[in-house]
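Excluded from the complex is one protein chain; the other protein chains are retained at their positions.
Chain nomenclature is as follows: A and B, assigned in order of appearance, with residue numbering initiated at 1 for each chain independently.
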Amino acid sequence: MNGFTRRRRWVLALLATALFAVAALASQVSSSAATKITLTEEDYFNTPGQTAALALYSKQFEATHPGVTVKRQYVPFANLNTKLLTQAAGHDLPNLLAVDNPFVSTMISTGQVIPLSGLKGFSTQGYYPAVIKEGYSGGKYYSLPVAGANSIALIYNIAMLKAANISPPKTWADLVAAAKALTTPDHYGIALTCEAAEDTTWQWEPFFWTNGGKATFSNVSGAPGVQALNLWKQLIDDKSASKDCLQWSQTPAASTQFIDGKAAMMVNGPWNFPTLNQNKMFYGKQFGIVPVPTRVAGQHVIVPLGGEDWMVSKSGGTDAQQMAFEYIKGMQAPAMELKLAKLFGYLPGKVAVSKQYLKQAGPEWQVYIQQTLFAHPRTLGLGVKYPKISQAVWTAIQAALSGSKSVQDSLNTAQSQISTILKG
Amino acid sequence: MTQMNMEIEAGTAAKPWLSSRRKQQLAGWVFLTPAIAYLLFAFALPIVYNVMLSFEQTSPATIANFTAPFAGLDNYRAVFNDPTSREAIVRTFEFTFLSLLFQFLIGFALALLFSLRFPGRTFARSLIIVPWLLPLIVTGVIFRFLFQAEGGAVNQLLTNVGLTDHPIQWLNDPNLAFWTILVANIWLGIPFFTLLLYSALQDVPVEGKEAAMIDGAGAWQRLRLVIVPIILPVIEVTLLLGFVFTVKVFDLVIGLTGGGPANSTQLITTWSYNLSFQVFNFGQGAALNNVLLVLALICSPMYLWLSRSSLQRSRGGEA
Partner (left out) sequence: MRWLCTLAAAVALVVVLFPVYAIIVGSFESTETLFSGTFYWLPHAATLDNYRTVLQGGSASTEQTVGGSQLSHVLTSLIVGLGTAVLALVVAVPAAYALSKYRMRVTILLVSALLVAQIVPSIVLATSLFIVFHWIHLVNTYPGLIIADGTYAIPFAILVLRAFFFSLPNELVDAARVDGASEWTTFKLIVLPLARSAVITVAVFAFLAGWGDFIFALTILNGAGIEPITLGIYSYLGNYSTDWGAVMASAVVALVPAAVLLVVAQRYIASGLTAGSVKG
């Protein structure tokens, strides 16, 4: 009995010592970098293309800026915004943050990020207006695009459509019919996204906005919204779309359904091109792209604007802030923008560069480039209210598609919430 | 034994002037110091901060400051007027009660089982803790994978066995989703109850059980009259802690359903998280979380009262 107690004490002591040794070592490592500038960065990019792009650029930046190290941290998409808010509360944001564009307004309002206007070399020349507007507040600009912008369109499986003898749908009626015809025991007609997250609202927005829905969602329970939601409901009721969409994210869950041949169509974006190609699916041979169908033929398609923006935090004082901006600025140079956009699967943020991009990139970009020109930035005019409105909308979509409420009831609930949000 | 006597004598030489009672009080405080320090450092500040937040008018613009405009009881009023918050509170209670019931019954049954001698018992007992080796996130994600309506193992099994002919919407049907997260949570809690109750069962002296057997008591009577009273303190604390842990379940639900579909699986913590980090009503999120604090303040006198007999017995006096 005593032997065990003594042995146990030794083990504990050994463990404690080992622990402190490691901790001491760890703090040593961090303190030795005190004299140079270390830029910390957080983002949620994790495809090989995106990671390679950032690594490539950081290496180049460090080479041209001796004494500067860039430390990147990947944070999962679902957690990045929470982590950034927590860090803002602790006044400890990383120097560089890559933020999903609907969240830019929120970060601005925390007061922990600095305006980029007025910093040496800042310019908004040549960008698509929508790409720049997200970061505009109180007369100043707070962000610049990471790799450009993106949006969504309808991607379809050529072989499956041919087998069912239908052409790519242009109107909602076409879509419903096509999805039904394309549903076989092997695959669904279309893969939707209706999980409890932003990408559900994002996917629904083209249907709603194109149909006369307001950018502020103030008429979501009127005809535009009801018709748009009824469309999705019908796809589910017809069994042309799987109810599992309630669990699916846009990427990778829904996109994998398409890539694996479990769905003939999907609404998705150009960031999927690398993955599609890897799976031997190429534009014009295995998959085609058309704009999101409209209710009435000839309606002007309005899609939401996607993409991430760089922001610089207050951390580290003016030296670090200026250096962080240098990092961002370097990415905006046309040659670098072109390279990054290709690796990311995005459309370059500057008009001239994207025209050049279209020449180099394939015809699969045609639809996206046209759409992105008229894409609508989600937080324009709404700022911090957008995430709250988005939540009301996706909850309504889930309620209607899961069958717990009728379409009109779901949208009525959302409408009353949205009216309160818009007022306050 | 001589070794121990020597050590005792060495220890006694030090303080002959302290009375036994004073020695105990002093020792008690020394023993408690690390714990008190830890509680103050790791918990006091967050709790105070959270309570303060619940009385403030909050938004992203205010989180970087320690104080924000005073909001009186507005956050609490907003939370209790919000149907989703009310449902979340009620649902949390249902969830907790049902979870604890099944976790305890299954855990106790397994603990009793493992106390018997049978081939493979050590092996089985070592394996029962394996669910806890997985990070909660992975568990949530795996369960989502298993409960998929199409291609999920559960539906496949049910179809193969012939119990159902169409895929059951475990996670997509707002009425079923609650039961799915309940099953997942019960699964998660089994190692906890099994291990603690098993450890307690090992403490039961053989003599007591033998004496009861000699007196002619059957297995069920032995359980009821000899074993359970001895391990009652552990049962009490296991249920108490099970309650505390279940009422704040978060990771599993987020991983499985994200609170959906259509908020049909929102619990206090998940809806509070939503209030704070999705719609940036940090004050309301804090107010909802404080419901948990109130729960703890109600539970603690209840627990102390229930366990007072165990306490008396332990402190020396009535056996």
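Definition applied: a contact is a pair of C-beta atoms (placed from the backbone, for glycine too) under 8 Å apart; a residue touches a chain by one contact, two chains touch by 3 or more.
Bear in mind the structure is a predicted one, so any value in this text is a computation, not a measurement.
Enquirer: Need the list of shown chains touched by the one chain that isn't shown.
Expert: Per the contact definition above, the missing chain touches A, B.
Enquirer: Hey, which of A:H91, A:K140 or A:H376 is the one touching the hidden chain?
Expert: Once the missing chain is taken into account, the touching residue is A:H91.
Enquirer: May I ask which residue of B:A78, B:L98, B:I128 or B:L182 touches the chain that does not appear here?
Expert: Within the whole complex, the residue contacting the unshown chain is B:I128.
Enquirer: Tell me which stretches of chain A touch the chain missing from the display.
Expert: Residue positions of chain A that touch the missing chain: 1-2, 4-5, 8, 12, 15-16, 18-19, 22-23, 26-27, 29-30, 40, 42, 44-48, 50-52, 71-77, 79, 83, 86-87, 89-92, 94, 249, 251-253, 256-257, 260, 262, 271, 275, 278-279.
Enquirer: Name, in rising order, the residues on chain B that touch the hidden chain in the full complex.
Expert: Residues in contact with the chain left out: 4-5, 7-9, 11-12, 14-15, 20, 23-32, 34-36, 38-39, 41-43, 45-47, 49-50, 110, 113-114, 116-122, 124-139, 141-143, 145-146, 150-153, 156, 187, 190-192, 195-196, 198-200, 202-203, 205, 230-231, 233-234, 236-238, 240-241, 244-245, 247-248, 250-251, 269, 272-273, 286, 289, 292-293, 295-297, 299-301, 303-304, 307, 310-311, 313-316.
Note that in this section only the chains that are shown with their structure count from here on.
Enquirer: Calculate how many whole Å lie between the centre of chain A and the centre of chain B, each centre taken as the average of the chain's C-alpha atoms.
Expert: Comparing mean C-alpha positions, chain B is 37 Å from chain A.
Enquirer: Given the complex with chain B, which residues does chain A contribute to the contact?
Expert: 2, 81-82, 85, 88-89, 91, 106-107, 109-112, 195-197, 242-244, 246-247, 384, 387-388, 391, 395, 398-399, 401-405, 410
Enquirer: Give every residue of chain B touching chain A within the complex, in rising order.
Expert: 3-4, 59-61, 63-64, 144, 148-150, 169, 171-175, 257-264, 274, 277-280
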